[in-house]
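This part shows subunit A:
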Amino acid sequence: MKFPATLTTLALFCVAGLSVRAQDDAQRVMEAMKVRMQGAKVYDADMRIKVDVSFMKVPESKAHVHFEAPDKTTIDAPGFAMIPKQGADLSAAKLLSQPYVAVSAGREMFQGVMMRKITVIPSSESSEIAVAVVYVDTTTMTPRKVVSTTRKGGTITAELVYNDAAARVYCLPSYVKLRFDIGSFQIPKTMSGDFENSTKEAPKGPQQATVEIWYSAYRIR
Partner candidate 1 sequence: MMLAALRVELAKVFSKWRTFIGFIAVGLLIPIIVLAMGKEGNQYFSFATQALSQTFDFKGNLMNGYTVAYIVFGALYIHIPFLVTLVSGDILAGEATSGTYRLIFTRPVKRSTIVTAKYIASMLYVNMMIVWMAILAMVLGVAFLGTGEIVVIRSQITIIAEHDALWRFVLAYSFSALSMMTVASIAFLCSSLVENSIGPIMTTMAIIIVFTIISAIDLPMFDVIRPMLFTNHMTGWKLLFDDPVPWPRVFTSASVLVGHMVVCFVAAQIIMQRKDILT
Partner candidate 2 sequence: MNVIELRGLQKHYGTFRAVDGLDLTVRQGDVYGFLGPNGAGKSTTIRMMMSLIRPTSGSITVFGESLHHHREKILRRIGAIVERPDFYNYLSAFKNLELVGRLSGADVSRANIMRVLGMVSLDERAMSKVKTYSHGMKQRLGIAQALLHNPDLIVLDEPTTGLDPQGMKDIRDLILALSADHKKTILLSSHILPEVELTANRMVIINKGKAVVEGMVNDLLNAGKMKVTIETDESASVRTALASTPWVGRITGVTEHAVIMQLDRAEIADVIQHLTAASIHIHSVVPVRSLEDYFLSLTSEAV
């Protein structure tokens, strides 16, 4: 029968068309966010960093971030600070600063809000990120969660909050919570010289770190 074949072809064209349309739409969303992000040519912000690693006790530290377009990010600290190498420089912006392909991945509830899920695949071979899933709050057009898989096989999850209305315009968050793998860790016994049996054992196997960063006092130009 010709009818099923026609219908199938038509359906395929519709799906393809829809897919193309969906991809176009996802790409548009990401591009729109990218434009907003690029609107902040230069900005400074104060950072408060809290690191949670199972085998470490680290005090909260203060730092300062300075950004100059297109991709120069400097983070300084007056004293001690542990700055995560990935994610502290506002991962979504860095992700979108290189060529990428965005594909719609549906919708999902996150923190009580229905988010648009968009898979972003960097086109550049030099990108550290292999693929990222961005949860976009379409009401504010801001990325609320980014799950990035690195080329080395690790996963970085970033949850973003935007309480500063002025900064939100440029998709600059007031709070980021990062979770990522840090591999196995062991402190050599001879280094610690610690023969106390009552202290807890160092954790074995791959470990995870959670880093919370509060951004404040944005100065955006």
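How were these candidates chosen? In short, all candidates are chains of the complex that A comes from, given by their letters.
Criterion: a residue touches a chain if its C-beta (ideal position, glycine included) is under 8 Å from a C-beta of that chain, and two chains touch if they have at least 3 such contacts; residues count from 1.
Worth saying up front: this structure is predicted, and the values here are computed from it rather than measured.
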Quiz item: All of 1 or 2 belong to the same complex as subunit A; which of them touches it?
Solution: 1
Self-check item: Complex interface listing, subunit A residues touching candidate 1
Solution: 51, 53, 55-59, 61, 63, 75-77, 79-86, 180, 182-188, 191-197, 199-202, 209
